[in-house]
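Only a single protein chain was left out; the remaining protein chains are all shown in position.
After this line comes chain A, so read on.
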Amino acid sequence: MSRLEAKKPSLCKTEPLTSERVRSTLSVLKGIIASCYGPSGRLKQLHNGLGGCVCTTSQSSALLRNLSVTHPILKVLTSSVQNHVCCFSDCGLFTAILCCNLIENIQRIGLTPTTAIKLNKYLLGLSISYLKSEACSCRIPVDFRSTHTFLNLVHSILTSKPACMLTRKEIDHIGALILKAFLLTIPESAEERMVLGKSIIVPLKGQQVTDSTVLPGLLIEASEVQLRRLLPTQKSSTLRVALFCASLSGDFSNAGEGTLVVHYQVSLENAVLEQLLNLGRQLVSDHVDLVLCQKVIHPSLKQFLSEHQIIAIDRVGVTLMEPLSKVTGATPIGSLYPIVSTTYGSVKDVRSARFGSKYFFHLLPNEATICSLLLCSRNDTAWEELKLTCQTAMHVLQLTIKEPWVLLGGGCVETHLAAYIRHKVHNEAEAIVRDDGCSQAELHIATEAFCSALESAAVSLEHDGGEILIDMKYGHFWSCPADSASVGNWPDTLSRCGCGLYNSQEELSWSVLRSTYHPFAPQTCLPQAASGSVSNLTVDSFTAKLSGLQVAVETANLILDLSYVIEDKN
């Protein structure tokens, strides 16, 4: 019996942002994200409530991946942040916080969406052009002759992820490893198009973080028994490699439909095995020294190969196939039919290695930009977080090659930028209004909303009730305990600004960030010393932060522009 159900009409809501429910969920989401921000951010336990594994994290990528939001507005927000994280790895929390702040602020001031969007776009353009200009004093050029800036960048990323549970010593160790892995992925000779290699993270849980290491080449996990059978290779020259992606297990799973009836004297298995052995004979006559197989190799074929001094490594797994092909130069072979000799590749050597409780085959390439980062951590939770962090750090390092700058971190860019915009708008309001066609009052309100959104993103770095100050010379970010916020002893309690570039001993004056300060022109040229001498600078990726700023403003604009939500209820 078939039943026909009438379709439900679609549900249409106007002005979704004005609804109380949307506002409250948005503020819950903002609360979750803002409380994760920065080195002293609070962690979140994510689990399914049914005894599944518990993920403890403060990173946007892990958080948003596991967070299931229902409202379309929240979906727009989370998906655009996720897209940003996909492309740039870093600054996801910043993007989300800034976006939420902008939406909240604009709603409060009651500008019409069109005006607000237009002015936001203008202010975004102003920010971007300032950050990209030579005059910008938050931007430090990357000095490729030293590891200084790179290490600062990596350290800043590592310290901002407290769920990794790293001590200072461990941060130094991991930071150095990440940098080393990054350098190993850069090809020695740069041709016209440089292609960066890949570093593969190999898990080794249960060990101390300081046991982590970086090795050139690839590590293939194996059992102890497999490794004990690995004899030292006799050849001094390179080893010839055959790489199979087809299964060599000797089964015939693709027999097709229907039933196959076979005479008892005919053995299909033996027939397939005979084919495999033929393949083995060809490998022998082609002087192959190493056979790698993504799937399983039949034990008899393995025995045959080892009798002919060919090393066979099977069950390599699909994830290693691409790097293997890159390292060896071999083309993966997908069938058992005679092999063309051009598909073979080569490696310099195969060794056995043992780390902790795990055993590995270590493939040393002739010349390739692939390395393995053997990452150790005491337990699963911290390992997952550390892995994500390392991936972020390596990605961010790669981004610096394209745009060789870093931005000051620790909240200083945000406060400085806000001060710059305030000053600029204050001084040039008439000219701006003339071009844009809105009233001066509107411009000032929108600027205030934009700047305070930036500033509250910086304030989100503070989680223990401290007071945030801004200095009146550089416009940098300073924090102090709430109770010692009396003006007199500021030079003593404030030792360094958020990014660590300036210290409180140089005749500065401060203002509490929450209060309105008189617009001033933050000093725009970067001290020469910045790029060299200060060793513990907190810096952010230039590319990621800039994109985060853009994504945040554009997403906020998109959400502000929404006037209907139409839901299909069927």
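Basically, a contact is a pair of C-beta atoms (placed from the backbone, for glycine too) under 8 Å apart; a residue touches a chain by one contact, two chains touch by 3 or more; residues count from 1.
Heads up, the rule we're going with is that contacts and distances are computed from a predicted model.
J.: Pick, from "ubiquitinyl hydrolase 1", "fructose-2,6-bisphosphate 2-phosphatase", "D-2-hydroxyglutarate dehydrogenase, mitochondrial" or "Bardet-Biedl syndrome 12", the protein name that UniProt gives for the chain of this complex that is not shown.
T.: Protein name of the absent chain (UniProt record): "Bardet-Biedl syndrome 12".
J.: Which listed residue (A:Val296, A:Leu336, A:Val433 or A:Ala521) would be found touching the missing chain in the intact complex?
T.: The single option touching the absent chain is A:Val296.
J.: Taking the entire complex into account, which one of A:Cys138, A:Leu184, A:Ala393 or A:Leu494 touches the absent chain?
T.: Only one of A:Cys138, A:Leu184, A:Ala393 or A:Leu494 touches the chain omitted from view, namely A:Leu494.
J.: Considering the entire assembly, which residues of chain A contact the chain that has been omitted?
T.: Against the left-out chain, chain A lists 25, 28-29, 32, 35, 39-40, 42-49, 51, 53-54, 56, 66-71, 74, 162-163, 165, 167-169, 205-208, 224-225, 228, 247, 249-253, 255, 257-264, 268, 295-296, 298-300, 303, 314-315, 356-357, 378-382, 410, 462-466, 478-481, 484, 493-498, 500, 504, 536, 538.
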